[in-house]
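Yeah, one chain of the complex is gone here, protein chain that is, but the others are all in their spots.
Order of writing sets the labels: A, B and C. Residues in every chain begin at 1.
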Amino acid sequence: MILLWLIVVLIIGGILAWAVARAIPLLSRWISVVAILLDLALALYLAVQHLNAGPWLAQADWDWIPQFGIHFHLAMDGLSLLLVILTLFIGLLAVFVSWREITTAIGFYHFNILCILAGILGVFLSLDLFLFYFSWELMLVPMYFLILLWGREHRARAAIKFFLFTQISGLLMLIAILALYIAHYRVTGIYTFEYAELLGTPLSPLASMCIMLGFFAAFAVKLPVFPFHTWLPDACAEASTGTNMILAGLLATTAGYGMIRFLFPLFPNATRTFAPIAMILAVIGILYGAFLALSQTNLMRLLAYASISHLGFVLLGIFASNALSVQGAVMTMIAHGISTGALFLIAGLLEARTGSRELDSMSGLWDTVPRLSGVGLFFALASLGLPGMGDFIGEFLVLLGTFRGHLIFAIVAACGVLAAMFYALRFVQRAFHGPNLRQLHLPDLAMREGFVLGVMIVALLWLGFYPQPVFHTFAHAANHLPALWR
Amino acid sequence: MLELLWLVPAIPFASALVLAVVRLPRKVVAWLAVASIAASTIISLLITYSFLHAPPAGNAYTEVLWRWLDVSGFHPDIALYLDPLSLIFMVVVAFVSFLIHLYSTEFMIGDDGYSRFFAYMNLFVASMLTLVLANNLLLLYLGWEGVGLCSYLLIGFWYRDPVNGLAGRKAFIVTRVGDTSFAIGLFLLFQQLGTLNIQDLMRVAPQSWHVGSGVAVAVAFLLLGGAVGKSAQLPLQTWLPDAMAGPTPVSALIHAATMVTAGVYLIARTHVLYALAPSAQFAVAVIGAATLLLAGFSALTQHDLKRVLAYSTISQVGYMFLALGVGAWPAAVFHFMTHAFFKALLFLGAGIVIQALHEEHDIFRMGGLWNRLPVAFWTFLIAGCSLAGLPLITAGAFSKDWILWGAASAAQGSTGLWVAALVGVLLTSLYTFRMIFLVFFGQEHTPIAKKPGAAMLIPCIVLAFLSIAGGYIRIPFAHFLEEVLPWTTRVASAVPLSETASATAAGLVFLLGLVLAWFFILRRPSLSSALVKNPAGAALHRFWFSDWAMDWLYERLFVRPILWIAQIGKGDVIDGSYDGLALLTQGGWRALRSTQSGKLRWYAAVIAGGTIIFIAVVLFL
Amino acid sequence: MNAVPMSHGLILGGILFAIGLAGLLMRRNLLLILVSIEVMLNGAGVAFVAAGSRWAQPDGQIMFLFILAAAAAEVSVALALLVRYYRMRGTLDADTARGLGE
Partner (left out) sequence: MIADYIIPSLPLLLVAGTSVVVMLAVAVRRNHSVAFGLTLLGLAASFCSAFFVPVRQLGILLTVDRYGLFFIGLIAAAAMAVAVLAHGYLAEREGNKEEFYILLLVATLGAMVLACSSHFVSLFLGLEVLSIGLYSLIGYLRERPLPVEAGIKYLVLAASSSAFLLFGIALVYADLGTMEFSRIAQLAASGTNLHYDLLLPGVALILTGIGFKLALAPFHMWTPDIYQGAPAPVTAFVATISKGGMFALLLRYFSQSRLDLFSPVLVVFSIIAIASMFAGNLLALFENNVKRILAYSSIAHMGYVLVALEVGGQAGAGAVIFYLVAYFIMTLGAFAVVTVLSPRERDADQIDDYRGLFWRRPWLALGFTAMLLSLAGIPLTVGFFGKFYIIAAGAATGAWALILILVITSTIGLFYYLRVVVALFQKQTETEAAAPTRRRTAPAAALVLSVLTLVLIWLGVFPSPLLRIIQAAIHTLL
């Protein structure tokens, strides 16, 4: 029941925030904050209450559309719990960031933010494939509006591009889900979308591969995986800061989660056959993203490519599919959510101060905003994989795990870590270092901004130095994967 | 006493954190920064006392702080390991750092990034101490990257000049190239042996691999890659001369006394692996020998005082590599220690000189300072002699003679390496005295602006004392290290000369260098300029001056192609293919749109045509 | 009393239909287009009568009556529209009716 509340609270909060916005805009912001905090409290309560209660911490199951065997089946395990907390955390930050930046249609903005969060939570919690798809698509529309309404100059194009990419891949997944559903029916005579029932549906290798590719298409676009990534930089270049945090930080985790929860358990054989290709794509993505990040002048675009590069590790880790690499991939998702979220936040703060997203218009900011610059430096370092921060732990484990079976991939990907140096340091150099050419005098971090970023720094360092509790929480879900291939 | 070990890296780390976050007045900053390192130093000295007085079981002490991660068989701890080797490194690092911090409180006093400077410096010390105390390679890697980071931050400390930032970036990237190799080495080690705990590795490796086995060689070479990067050895040495863009105390601390020797520590720490991989060990020796010669030649031609010292550092670390490569393990560590003393001192002296002369770096614009800056002159002279190896008195001579002897007599030693080392002595002596003569003798070119205060002079004096006295503890030093790093001896063939003969030869060569330097610089300066003017000399000079044109080569081999690829890829070619799809659908739209002409009869014709086609389909299908 | 075979009736209907269709496609005057449509409808009607006679059922002829009725209704509406159209455009040329589309 609490699981349902997790989603409902957000939606109610969104509607409320929308309703009051015209009268009292500020209240709308606070309602959003309270709704997310309430959710966070619920999630933490679940965590404390049931952490050692076996694989599923909580479940809830209702009939939804019985004619199709569709259930409203929610369940939470350690992996979902962590990702839910991450989602709410980043969501909270997105609301905080928008405090100054969003001044038009405030209510609708918060409605959309909360709806996206509800959709993401739905993805993490659903154990019914129809519900999963439903939530998956539900993230789309609010995100489209967020880009469209509060974006920059070319937002319409970016928003449509985002929508088209995700929609076609989503529909391919829908076909795949239905194919699986039908295949299951043919064998058992039961129509069901229930995850547990569909596991182990006997499929011919060809069918299994086709269906798996359908799922993969959706995940690949959303992660995003190498040749399907081009929507992300465009969207990030146009969208507002809070949107970008969700776009790059959270949507990717839904894809990673989908692979771990659905792709591998449902199609153990097909994924194994497909793994080399996926890993090649991952490695290309790592290098390609890093290279393109190197030459970007738009800060958001740079971060988007950097993010593509990092998410290559997630794909690599998942498809290398041994205990180390999968856990590394999950850790990378979480750490990436935080560090990329923070980088986008910083980019947003820089934009708010300098009035531009172009690196060329920034230089020597350390002179005038030392604290902001220092924090920027910190997250740039996190991004280049400096030990002691969460990103390093994740990427190191991915590589360590990948190295076992796929030496070449690991070595090339390790070079990708090296390539991250180039763009991260270029960012620091161009934005913060150098002479203060434009003689800017800008306000340094405000209390609220400093607090938000401080929390993120602490989180990242915690993940870097004492990640064991986190590993412990999702160990069950992640350890499950390698066993599938045996 | 030993259980306080964790405080040694923790105190500087905490202090760095405070300095980074809290805004404090200058006095407090200085006090906090120095006190934290002092505390570390005192604790490490107490630990040393305790260690010597009552050695722990197995002559080693492990302190597990907490379990870092535990992921299916991979469970590195955050744990410290103290044995004679790490103890020596810890004490030297802490103590030299303390002196340099003290020196910096005065040196940096006018800088507006005072607090930031000490935050970085403390962070550096914490990282370095973590590196040497780590009980597993992952934690070592953390410290390893940490010092790399601090090096980057401190080289680019004066960020307003983009050149400094670029130098920092270069240092970070080049060392990280090596680190990538190191990391791959870690993957391979873990895959093969299932642990990254150093002691476990050293115990298991000889049982799993036979001497010369492929995996052992691969691991040794990969780790060597990391060491070469961090220690600025061939072929990754190019970053160190540029690193002199940082404040002088930074050069003293990081790019002379401590960080660059991390590679030496790594190889010494994992010497078991190198014993299993003779070819890799031989590579270490060859790299060391080649580096010490190449850097020596380059040092001869430099104008910038700090660059001379930088090449000298590369060269001296080359000696340490040579020692490691031939199996003269304790000699390498001993040279690390003496080098830390005299090279730190040289840099501190250089800092005094440079600050005294209005940030003048060119040695040809200096001169005649010996009576203007007497303390600096005498300490610099002592350090220089130690560097060049003034026999019987200076610490440098003792350590270098030991290495020379090792090059001839240790397990992997050979006459060739010994000769190379001897030539190195000549070069060292030459460039050292060229520098000293140009800076302190001859005519005064630039007037003095500022005289050093006590905080800058006391560290110099202490280091000067150590640059001499450090040499006399060679015997107890060797004894202390024996269990961890035993001296190896050559068995295959007889050594052609004795230790005394080797030392004598080194002494004579030192003298030769001194005389030559005196002759060319003070006695007949015209001769040296004539040498540089003749075409062959000029070409050679330019070649050496530019560090054997390696920067030039790398620029063309790596930097430009990478930037070029990045630039042409900027627009994301993949996106173009999607644009193609969009164009395709647009074409479809255009074609279909033209059918919607609004003409009634055309519409009717289409209906009729469609019907006829369908009739044909049903009839003939 | 072996009447005309059905196929003849169908062919006649088909020919009428084709003539009507040709008129529809080739005539430009809207009034003549309407006439052509009547011809097409009558072609269909003839086909119905022929088919009805094959099965000796009244259905074919009943259908023909329905067609006549519907055609009459259609024509009445059509003529009304044509009048409006002519008043506005001053022509009954079908190809001028391009206010929509292009």
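Methods note: a residue touches a chain if its C-beta (ideal position, glycine included) is under 8 Å from a C-beta of that chain, and two chains touch if they have at least 3 such contacts.
These numbers come from a predicted model, not from an experiment.
By the touch rule given at the top, the unshown chain touches A, B, C in the complete complex.
The chain not shown here is touched by just one of B:N59, B:S529 or B:T595, and that residue is B:T595.
Along chain B, the points of touch with the absent chain fall at residues 585-586, 588-589, 592-593, 595-596, 598, 600, 602-604, 606-607, 609-611, 614-615, 617-619, 621. Touching residues on chain C toward the chain that is not drawn are 6, 10, 13-14, 17, 20-21, 24, 30, 33-34, 37, 40-41, 43-45, 47-48, 50-52, 54-55, 57, 59-60, 62-63, 66-67, 70, 73-74, 77-78, 80-82, 84-85, 88-89, 94, 97, 99-101.
Residues of chain A in touch with the missing chain: 64-68, 104-105, 133-134, 137-138, 140-141, 144-145, 148-149, 156, 159-160, 163-164, 167-168, 171-172, 174-175, 178-179, 181-182, 185.
Simple rule for what comes next: only the chains that are shown with their structure count from here on.
Looking at B-C and A-B, the interface holding more C-beta pairs in contact is that of A-B.
With centres defined by CA atoms alone, the chain at the far end from chain C is B.
In terms of their C-alpha centroids, the spacing between chain A and chain C amounts to 65 Å. Note: centroid distance chain A to chain B, computed from Cα atoms, is 38 Å. In chain B, no residue touches two or more other chains.
For chain C, the set of residues touching two or more other chains is empty. By the touch criterion given at the top, residues 596-601, 604-605, 608 of chain B touch chain C in their complex. Residue ranges on chain A touching chain B, taken from their complex, read 226-227, 229-230, 233-234, 288, 291-292, 294-296, 322-324, 327-328, 364, 366-367, 370, 374, 381, 386-388, 393, 396-397, 399-400, 403-404, 410-411, 414-415, 417-418, 421-422, 425-426, 429, 432-436, 465-468, 471, 475, 479. Residue ranges of chain C in contact with chain B, taken from their complex: 21, 24-26, 28, 33, 94-95, 97-102.
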